[in-house]
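All protein chains of the complex are present and in place, except for one that has been dropped.
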Amino acid sequence: MSADLPGVLLVMTTLPNADTAARIARALVEGGHAACVSIGAPVRSVYVWQGALEDASEVPLAIKTTANAYDALEAALRALHPYELPEIIALPVTRGLPAYLQWVDAGCGGAGRSC
Amino acid sequence: MSADLPGVLLVMTTLPNADTAARIARALVEGGHAACVSIGAPVRSVYVWQGALEDASEVPLAIKTTANAYDALEAALRALHPYELPEIIALPVTRGLPAYLQWVDAGCGGAGRSC
Partner (left out) sequence: MSADLPGVLLVMTTLPNADTAARIARALVEGGHAACVSIGAPVRSVYVWQGALEDASEVPLAIKTTANAYDALEAALRALHPYELPEIIALPVTRGLPAYLQWVDAGCGGAGRSC
């Protein structure tokens, strides 16, 4: 990634239903924690919880934010999230359309070009 | 990643509808810009555009390409895309089934084993 482009992250989490997902998506964008949040089609999550195999329907969020905004995003998402232990994972974006990366930066309070 | 494996990228973008998504997916594969493009189920994207909170239905693409092919992919996708400022982000694949990574490389004009 060229040095003068912002470090963008794709953050992923899952919510129990579409209403909660939409409410949290709006809160993250309006709070300046993310430039864009995509609410995905429902998924089935298979995992072990307290010794039992679970197979739960969940709604995934794909959150476009920046490395600089990550700590505040994680804290806000943690506070908003209904789960005791939510999935919150961040993947690095190493290349991208420069104007879009700057737009994400601006959406998260960075110096990038806004729209 | 072992040094002799190609650098594969997962590139993500969103399109306004399934027809446009399918047309662009085929063009990227037939043009040798991607070995495989997965057209996902529709998502709802929440973001601010020109000061207003948007909540738009979009169709995501997950594009499997290589670092060597990225610049040409971005240019082709930019030219084909109907948006003024499309999401085009690339995530690094750091491990994977070697034969699959080589197949992706071959699909993007690299020296990897074809099928």
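So that you can tell them apart, the chains are marked A and B in the order they are listed, and the count of residues begins at 1 in each.
Here is the rule we use: a residue touches a chain if its C-beta (ideal position, glycine included) is under 8 Å from a C-beta of that chain, and two chains touch if they have at least 3 such contacts.
Just so we're clear, the structure is a prediction, and the values are computed from it rather than from any experiment.
Within subunit A, the residues in touch with the undisplayed chain are 9, 12, 14, 40-50, 53, 55, 58, 60, 67, 70, 74, 78, 85-92. Within subunit B, the residues in touch with the undisplayed chain are 8, 10, 22, 25-26, 29-30, 35-41, 62, 64, 91-97, 99-101, 103, 107, 115.
By our rule, only the chains that are shown with their structure count from here on.
Separation between the centroids of subunit A and subunit B, computed from CA atoms only, is 19 Å.
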